[in-house]
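Data first, discussion second: the structure below is written as structure tokens.
The complex appears here minus one protein chain, its other protein chains still in place.
The first chain written gets the first letter, and so on, giving A, B and C; residue counts start at 1 in each chain.
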Amino acid sequence: MLSVSLNGMFFKNPLILASGVLDESGDTMVRIARAGAGGIVTKSIGSEERVGYPNPVICELPDGMGIINAVGLANPGIDSYGDEIKIAKKGGVPVIGSIFGSSPEEFVFLAKKMEGYGVDAVELNLSCPHARGYGMEVGTDKGLVEEIVSEVKKAVRVPVWAKLTPNTHSLIEIAKSASAADALVLINTVRGMAIDIDARLPVLSNRLGGLSGPCIKPIGVRAVYEVSSELDTPVVGVGGITSGRDAIEYIMAGAKAVEVGTAVYLRGISVFSQIAREMEEWMLKNDVGSIDELVGVAQRR
Amino acid sequence: MLSVSLNGMFFKNPLILASGVLDESGDTMVRIARAGAGGIVTKSIGSEERVGYPNPVICELPDGMGIINAVGLANPGIDSYGDEIKIAKKGGVPVIGSIFGSSPEEFVFLAKKMEGYGVDAVELNLSCPHARGYGMEVGTDKGLVEEIVSEVKKAVRVPVWAKLTPNTHSLIEIAKSASAADALVLINTVRGMAIDIDARLPVLSNRLGGLSGPCIKPIGVRAVYEVSSELDTPVVGVGGITSGRDAIEYIMAGAKAVEVGTAVYLRGISVFSQIAREMEEWMLKNDVGSIDELVGVAQRR
Amino acid sequence: MYRVVEIKEIVDEAKNVKTFRFEDESRPEPGQFYMVWLPGIDEFPMSISYIGNLKGFTVKKIGAGTSRMHELHVGDRLWIRGPYGNGFEIRAGKALVVGGGSGMATLAPLIEKLENKDIIIAAKSKDELVFLNRFRDLKPIIATDDGSMGYRGFATDLAEELLAKNDYDMVYTCGPEPMMSAMVQIAKKYGVEIQASLERFMKCGIGICDSCSINGYRVCVDGPVFKSSILFSMTELGKVRRAPSGKKEELG
Partner (left out) sequence: MYRVVEIKEIVDEAKNVKTFRFEDESRPEPGQFYMVWLPGIDEFPMSISYIGNLKGFTVKKIGAGTSRMHELHVGDRLWIRGPYGNGFEIRAGKALVVGGGSGMATLAPLIEKLENKDIIIAAKSKDELVFLNRFRDLKPIIATDDGSMGYRGFATDLAEELLAKNDYDMVYTCGPEPMMSAMVQIAKKYGVEIQASLERFMKCGIGICDSCSINGYRVCVDGPVFKSSILFSMTELGKVRRAPSGKKEELG
């Protein structure tokens, strides 16, 4: 009822662990898979080891709205990551290797490494700071996005997912430039900041961070709706999904599958099996036999 | 302790009613002024009467996160608005006339009308749909923004505030093109959408809407921080301000004053006097004599 | 966020007036209202006409939205949010209740809570009288403009007669705005407190869009039920309302 085929991969349910949340170590990924996730995206891995920003790297928002994080792309570096992938694969669900870089060459290098390690797909995290534009992300430069996607597509045989940023006024155009990807993943975190007024300082050591959780769900749903109304490339939805209703909302907006991140903090690692059960309950009550039937239904008028 | 001078206007406190919230009729604006607001921005007024979108035009989000609205710039049209301004002025606080249009000429026409009606300043709502760009707003076209601001500046003597959209990857550059304004107002609503899964339809009749309330506060604080670190034009902060702490957070990020919208729904129209009291309490506890001392302090490191 | 409720029962009340019964766990007070969304069609405010667990909306067919609602069947669904606004305040003493047309929908749950009351049910004509059966045992006084049943003439004239003869502590009214506006004047004249449930075009229902405002008071949040002091001060009552654009228009 919940199973999904996407780019030749089989997901027992459409609930995939989002990049950056509990997916650095192979053992943890296996645990999440066993807890019910339909697939796993690894933390974004770069070509060098990075410690990321100093603490604080997260700021909890009140009322379960979500969090702001500036982990700073901490990662062990691609060279030592083969081992983690090997372990992660024992979870028995598709493992998608997320990578980040600032040039097409770097993405190609990382994607090939990941493919060599045995991932089922690669996800391109296009939200790195852009070397040229002040505060901009690589993912807002249409030309660069197009080049990264097409070069990586040429270099590997596994499916290539492109994860887009919502922090732009040209989402559709960026999505078009990334449309050679096998799927578009929407959305990454939204640029935000919190100041502690008693400390008179931004909470995060990096000052700026990325907003995630329920407070960005309307932004993610909108992005998925807009992009999947315009393009044929399959879309994977992400941003604030915390319940079965949220997952179905994204699917009705046009997503074929979804990723779940911050909800792991809000509901624990059993969130995957909880969401799956909630989806099934709703589907039974509403006579929906397969989740596929719901993809994009909210686009009809 | 809370009073603020900005562009020669005196505000008894820095809490200004945001455009579009309870500010269509003069009587209501007077009531809000009497309830404690330091200033009033009118609903955005255009050159023609507009009924806006059909219902539903708002979607309440759970847990007090905020709302999504697509009122669709409903307004009585500039010609019949003189009367409302005349009444609004009886509130005894500065009245700022918000206007929207799609060309510099239209903005100039509206600004002059507003000035004629006796407003203390005009606020340019640059978030209209852009005639050329798919889904884009006027406010993401740097050239157009610059032209609108400079033409209006030339045409009127009252201060000109430019209200910017957060839905862009070029916020700083757009702010620079609007920097001839007497103040920059940040932020307007964030593009979002909600789908009712039982109805299998977007909730809003317009499908897309603007997200406001506590869930966008981190986005607004970030925008104010980024822009006021880079530019000397005074900044007015808006987005999710619901408590005294929120207002102080924006001020520490760099805002000289703030606007309050959705909080009127969350805490009632007494929200202005409540926020003012909360600010004073914090200031007393922390030995801050004047709110001016706090402007931008979180930018120091 | 909407709740979805299923229609359990539909009752024909009068010409173009139907009651839709549904279960919902909210606990409204008499006089409160809900926003009712028919997906793809329209969303509009509806007073609650039954407040128990089996609730009700009593709906007069007016335009596209209410016509569509009249086509619904038992088992169909409604999307609702609310309850919203301030209901009637129940005061000790003798009450006069004056309901005109579908205004009875709003007054009905109030009537069931009042102890000592005289009730006027009025309409243009006999077949437009709402809730005659529901309140039969309470012996309501009937008025029709055309005299097809009960007193021939306006509810307000009948009410004035009653006010002249009896001591009332409160008048409660809901109905067409000219009727309510006249009732407010009459109550003032006789020195009786009055509560009236007003109607204005509503968009948000939650007090932020200003479209339902009358003299600076929001019908959706400050009302829909207003009391004497505010009613007496409302210069727009019965005279001016706002179009969906926000433009003032004369009530004619």
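The rule is simple: a contact is a pair of C-beta atoms (placed from the backbone, for glycine too) under 8 Å apart; a residue touches a chain by one contact, two chains touch by 3 or more.
Please read all numbers here as calculations on a predicted model, not as lab measurements.
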Shown chains that the omitted chain touches within the full complex: A
Sole contact to the chain not displayed, among A:Gly52, A:Gly82, A:Pro129 or A:Gly296: A:Gly52
Touch with the omitted chain, as defined above, among A:Val71, A:Ile85, A:Ala255 or A:Met283: A:Val71
Contacting the left-out chain in the complete assembly, out of A:Glu24, A:Asp141 or A:Glu226: A:Glu24
Residue among A:Leu6, A:Leu61, A:Ala181 or A:Ala276 touching the omitted chain: A:Leu61
Positions on subunit A where the hidden chain makes contact: 20-25, 27-28, 30-31, 43, 49-52, 54-62, 67, 69, 71, 74-77, 80, 83, 196, 198-201, 203, 261-262, 264-265, 268-269
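Note that only the chains that are shown with their structure count from here on.
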Contact graph of the chains (line, ring, star, complete, other): line
Where subunit A and subunit B are represented by their mean Cα positions, the distance between them in whole Å: 32
Distance from subunit C to subunit B - Cα centre to Cα centre, in angstrom: 36
Residues of subunit B engaged with two or more neighbouring chains: 61-62, 198, 200-201
Sequence positions of subunit C contacting 2 or more other chains: 40
